[in-house]
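In this view, the complex is presented without one of its protein chains, the others remaining in place.
Should a chain be cited, it is by its letter among A and B, assigned in written order, with residues numbered from 1 in that chain.
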Amino acid sequence: MNLEILIPLLAAAVQSGTPILYATLGEIFTEKSGILNLGVEGIMMFGALAAFVSAKFFGNPILAFLIGGGAGAFLAGTHGLVCMNFQGNQVVSGLALTILGVGLANYLGTPFIGQAAPGFSPMPFPVLSKIPILGPVFFNHDPLVYTTYLIPPAMWAFFRYTRWGLGMRAVGEYPQAASAGGLRVTGYRWAGVLVGGCLVGFGGAYLSLAYTHLWTNGLSAGRGWIAIALVIFSFWHPGRAVIGAYLFGGVMALQLRLQASGTHIPSSLLLMLPYALTVFVLVLSSWKRQGTGVPSALGVNIEPSE
Amino acid sequence: MSSCLVFFGALSLSLAVSAVMLALQNKPPLTAIVLLFNGAFGSLVAIQDCLIKAVPIFLCSLGVAVAFRLQIWNIGAEGQFALGAIGATWVALRFPDLPWFVVLPGMLVMAFIAGGLWGFIPAVLKLYMGANEIIVTLMFNYLAILFLDYLVYGPWKDPVSFGFPMTREFSASAIVGKIGHTQLNWGIVLCIFFGVAIWIFFKYTRLGYELKASGENIKAARYAGLPYHGLVMLVLFLSGALAGCAGFLEASSTINRLQPSIVVGYGYTAIVVAWLARLNPVSIGIASFLLAGLRVGLENLQLDLQVPAAFGGIMEGIILLTVLAGGFFIDYRISLGKKS
Partner (left out) sequence: MRRAMFIGVFIAVFTWGVAFAADSPMKVGFVYVSPIGDAGWSYAHDLGRQSIEAMDGVTTSFVEDVPEGPDSERVMLNMARKNYNLIFATSYGYMDPMLKVAKQFPDIVFMHCSGFKTAKNMGNYFGRMYQARYLSGMVAGAMTQSKILGYVAAFPIPEVIRGINAFALGAQSVNPDIKVRVVWTKTWYDPATEKEAAKSLLDVGADVIAQHQDSPAPQEAAQEKGVYSVGYNSDMSKFAPKSHLCAPIWNWSSFYKEMVEKVRQGTWKSESIWYGLEYGIVDITPMGSMVPEAVQKRVLAKKVEIASGKAKVFVGPIKDQSGKLRIPKDTPANDKELLGMTWFVEGVVGTTQ
């Protein structure tokens, strides 16, 4: 395949996959602690709006990015509240959060549609961007993309080597045993929900600060749901999440490039590619290793015992 | 009784929060609430509009409730709705000259099967490949809507409509008619039929009982010999079929053709309704009517107060969250004293 076409496509895959990656990593973090948060799409939208509005008012993209994460954590917090304090069904609560988050973002964002805000621009990495092939693909993006290169290894190390990481995994697998062993289950789960929500919010913020500098209704266009599927695809492993996210970014970018190169395939069918691929990938990963990697207590509320 | 409290408590809280949000945006909250109610229920015509709108919501919710009862999370009602519309359209376009008593049942059957199939496939993927039905049914929504797009932009495009994406208008024999001089269509009869059928199914049949039991404790149910696999497939098929019927009615009676704007989020509202009504068919009927009222009343808000269209999503989200939180108070007795 022509390198001249391949390299821009791969670069687009990385950039397009970045918001999905943030969201996937966030959801992995939450699910590791045993809480299922299906509200990713809503949190992404809400984080995107919060970041956008902050950028407009404060003029500082970095601050805006952080606020986006904070907004994500806040919204995820309601999910935590409903599930942990009110024993709400986690699946339905997540769905409610999606509806609410998307609704809030669309509603509050209405006055901002079509406006631009200061954001992040591509910043070629000093030496590394000159490396043939790898350079343009990985090191010619905005700083937020470079940040995502650091998170998966950090997360991996966290879950593998630190006391808190191990504690969180225990809480996600055997909450009763963990509780008996002295670990504060709800404490870990709150951490999982809030930090995870923050990362998802970052993913949304990326969309409105870096991917484009504009706001519109429906900015996330289903990326949140793809992220949830990718969590399963990656077997809850941060490293594989990277592969999944870039794969999806690539497919989304690919269908547009296929059109640009003059294919005769109807665009509606091409647009199906990301979603069909999600199903395919999900089925394949669930089939191959049924149940492996799933935190055993995922989605199950802990009954109040005191 | 307490579930009634939660039901209305959730709705009231949602209204209250919405009123606050409107006030923050300098729109008069009380006027807004009045407009909302007036728009939805303030006249006979409005109530008719609500009933018409409640029909597809009701059918989709019924389907969603059937699945949820088994703790199968069918998020795909939107796509199943679309597939049902597609199936019905196929019959309408293929056989425009046959009399209505052949075409209409044909459309209904086709919609039932098409929608049912769209629910059945995720069931198979779940049972034999372990694929999580939440993601699969959701992705199937996108696939269904894009497929509908493909059909109306391509092979089924109306030759008369100047290239706009829509099918030919259905012939008179393919349109579900209105009841007498009202605006209501005969789809209401279908709702009553299915509603009663499902209610009987839940309450009086063994299978219906098995659904509930299996939903609550899969392992115990399996141990007791209940056919979990069969139940999942049945439930997802039925769920999709009901949503498909809603699609048939929308295409046939309300729009008289197939076009992309037939998909307006009933599948997602259905989830809110089903949960609000605690999966009970009678309550689903009431909740569908109320949430249809919400949609209708909101248009009034838009017209008179320029409230943006996205407001409806917020209200639905708040309702669902409050219902969830409220469920806590039903399922757990709160004791104010310390346990000994």
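Criterion: contacts are C-beta pairs under 8 Å (C-beta built on N, C-alpha and C of every residue); 3 or more make two chains touch, one makes a residue touch a chain.
Please read these numbers as outputs of a predicted model, since none were measured by experiment.
Across the entire complex, the residue among A:G59, A:G181, A:G218 or A:G239 in touch with the chain not shown is A:G218. Touch with the chain omitted from the figure is made, among A:L9, A:L81, A:M123 or A:L298, by A:L9. Touching the chain that is not shown, out of B:V6, B:A88 or B:M166: B:M166 (per the contact rule at the top). One chain is missing from the display, and on subunit B it is touched by residues 39, 45, 49, 52, 149-150, 153-154, 162-166, 254-256, 259, 261-262, 264, 296, 299-300, 302-304, 306, 308-310.
Subunit A meets the missing chain through residues 5, 8-9, 12, 16, 110-114, 116, 121-122, 207, 211-219, 221, 252-253, 256-257, 259-268, 271.
Just so it is clear, only the chains that are shown with their structure count from here on.
Between the Cα centres of subunit A and subunit B there is a gap of 29 Å. Residues of subunit A that touch subunit B in their complex: 38, 42, 78, 81-82, 85-89, 91-93, 95-104, 106-107, 110, 217, 222, 225, 228-229, 232, 266, 268-269, 271-272, 275-276, 278-279, 282-283, 286-287, 290-291, 304, 306.
Listing the residues of subunit B that touch subunit A in their complex gives 21, 73, 75, 125, 128-132, 134-136, 138-140, 142-143, 146-147, 149-150, 153-154, 268, 271-272, 275, 308, 310-318, 320-321, 324-325, 327-328, 331-332, 339.
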